[in-house]
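Left out: one protein chain. Kept in place: all the others.
Labels A and B are assigned to the chains in the order they are written; within every chain, residues are numbered from 1.
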Amino acid sequence: MARSLAGFIRGLTLGVLTGGVLAVTVGLTGCIAAGPFEAQKPVSVVSREDGSGTRSTFVDLFDIVEKTPEGGKKDRTTKEAVIANQTGIMMTHIDGNTHSIGYISLGSLNDTVKALEIDGIMPSPAAVKEGNYPVSRSFYVATKGDPTGLTKDFIDFILSAEGQDVVGKGYIALDDSAPAYTGDRPGGRIVIAGSSSVTPVMEKLKEAYQALNTSAVIEIQMTDSSSGMTSAIEGTCDIGMSSRALKESELEDLKPAKIALDGIAIIVNKKNPITSLTQAQVKSIFTGETKRWDAVLL
Amino acid sequence: MKNLGRIGRSRAPMAGSSQMPGSPQMPGSPQMPGSPQMPGSPQMPGSPQMPGNIQMSGNTRRFSETCMAVATWAAACLTLGILVFLVGFILVRGIPYITPSLFAFTYTSDNVSLMPALISTLFMTVLALLIAVPFGVFSAIYLVEYARRGNKFVSFVRTTTETLSGIPSIVYGLFGLLFFVTFLGWGFSVLAGAFTLAIMILPLVMRSSEEALKAVPDAYREGAFGLGAGRLRTVFRIVIPPAMPGILAGIILAVGRIVGETAALIYTAGTVAQIPASPAQSARTLSVHMYALTSEGFYMNEGYATAVVLLVLVVLINTGSAMLAKRIGRGRKG
Partner (left out) sequence: MGCGAAMNALREKVMRGVFMTAALVSILAVALICVFLFANGLPVLGKIGIFNFLLGQEWSPADDPQVFGILPMILGSLYVTAGAIVVGVPIGILTAVFLARVCPAKMYAMIKPGIDLLAGIPSVVYGFFGMAVIVPLAGNSILAASLLLGVMILPTIITLAESSLRAVPQSYYEGALALGAGHYRSVFRILLPAAKSGILAAVILGIGRAIGETMAVIMVAGNQARIPGSPFQGVRTLTANIVIEMGYAAEMHREALIATGVVLFVFILLINLSFSALKRRMD
């Protein structure tokens, strides 16, 4: 009896201690995750990884890539930048760190983070389409040689009114006056591989297309722009997806087609009072010249 | 096992009393190899400076006992706290997003169903086990039942097995990409993934089978040989049956490893969210599914929901292996 009582008491102690640890941790997390914004704190720069289509578009548009005197090029993104290899990771970082700044595809933007105006223009599908918002890019699909059969029909669908309608729901349609889809709906199986930025919209397109053409089997392999192009060249996939313009070496083998427009939103934590940056300021932050928030906050 | 777990229970958490815990179930063998002052005994973190002698003044002793008790209990509480917090975190984030549509039979970008991934996980697991288990168990049989103990070949195999078990999964992923996907030209496929995983779990299956076979008393074998049974017959009829629970427990551990793997699969099995029609097609397992869901930031909540399902799966697997382990214990006693 005495023993079981002692055991009970010990169990209780352990339970209470565990509960205490839990409560303290939860409390602590709550507090610190909600740390206040202080303008004199250093900027925490978050970048995508080398090779990502989003990064290469970003560094090109903001002139962060510079030509070297020897004719090469150098990406001057600060070496102190945290590297997030996925959009989801990027957004979680920005959400969890009050003083951070990063960039994502406009299509992925949600209310966990805050998008900034660039040169006074808020990123929005309309602003990108009209060409006012300066940081935009196109999504491409590419095939080896001219597409045929199911591959051609699917690409025709993407570029048709129906396809562009699907694109317009999350991203930005190329053209509002595209012709209606009039394909012959061939059967078969194709593999699409490439950019993780294009993958979400491609999944929507695939579902809409398969509703029209039930005999088509389409597999989507999410990798990234560069390996998508490589797979298309090597023939391991039928269509490659890219979130950046194709390189010259890739254009030797591939036929690209522009399927959608996308903006790149510069995002900060929601507690950050800043609302707008100029292109020069963005460049200066991402190259590490501007180190503190008060330098860009007025 | 159980008895040992009970040793020292008569001590209250922080008590400094020097009362001796009883140990009624021990045979009275008071033999103590070596003096209590072990040379080079490591200084435990949290344990205070101690003079070498085991006997010392009551106060110091009480103090050092208390310190060690506090350190031990604190560490245990910390571990438990981390566990509770981690599991709680996942449950709190994930459970609200578990919906019936998450278990729909086909994946669409609206329901982001995990069903195809769940089925692919099963498919992948079965395939990897089909490849790894025969090799693992057979090589364990060779090492334990056939090879002479202390044989050079045996120690070489053992070294390679240890090497295999130390290789990080990303290196397996690289190898799978270079060999199965590219060199053999299988492309991103369930088959390439399963073979990569099979090599990864081979050492686990081998080690646990070896231990299980070794645990079978030699008397069994001698008895069978004495009755004129051949080696093969002895192995399959006499040695393997009692070793079965141990072998199965190892296999279940391997299943756990397969279910949790991501890095090795991204470059071998690919990420297509579908139920694979054949092993030559690409598919994603649950862990890869979770990774992919969160990649574009659209489906973070569904990602946590998937994590909950993964946790449940891990608990089921662990319970299975614990039950088997219990059966071994009972088998030995009986």
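Just so it is clear, a contact is a pair of C-beta atoms (placed from the backbone, for glycine too) under 8 Å apart; a residue touches a chain by one contact, two chains touch by 3 or more.
Everything quoted here is computed from the prediction, not taken from an experiment.
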item: Options B:P100, B:G150 or B:G230, residue touching the unrepresented chain; value: B:G230
item: Touch with the omitted chain, as defined above, among B:I95, B:V171, B:L227 or B:A277; value: B:V171
item: Omitted-chain contact residue, chosen from B:P116, B:G187, B:P203 or B:G250; value: B:P203
item: Hidden partner chain, residues of chain A it touches; value: 7, 10-11, 14, 25, 28-29, 32-33, 35, 44, 49-52, 56, 68, 72-75, 79-85, 89, 92-93, 96-97, 223-227, 230
item: Touch residues of chain B, complete complex, unshown partner; value: 1-2, 4-9, 11, 18, 20-21, 23, 26, 29-33, 36, 38, 40-42, 44-47, 50, 54-55, 61, 64-65, 68-69, 71-76, 78-80, 82-83, 85-87, 89-90, 93, 134-139, 141-143, 145-147, 153, 156-157, 159-164, 166-172, 174-175, 177-179, 183, 199, 202-203, 206, 230-232, 256, 259-263, 266-267, 287, 290-291, 294, 303-304, 307, 310-311, 314-315, 317-319, 322
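As a convention for this text, only the chains that are shown with their structure count from here on.
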item: Chain A-chain B separation of Cα centroids, rounded to whole Å; value: 36
item: Chain A contact footprint on chain B (complex, rising order); value: 9-10, 12-13, 73, 76-78, 80-81, 84-85, 88, 108-109, 187-188, 270-274, 281-282, 292, 294-298, 300, 303
item: Partner chain B, residues of chain A touching it in the complex; value: 3, 6-7, 9-10, 13-14, 17-18, 21-22, 25-26, 86-92, 104-105, 108, 110, 196-197, 199-200, 203-204, 207, 219-223, 236
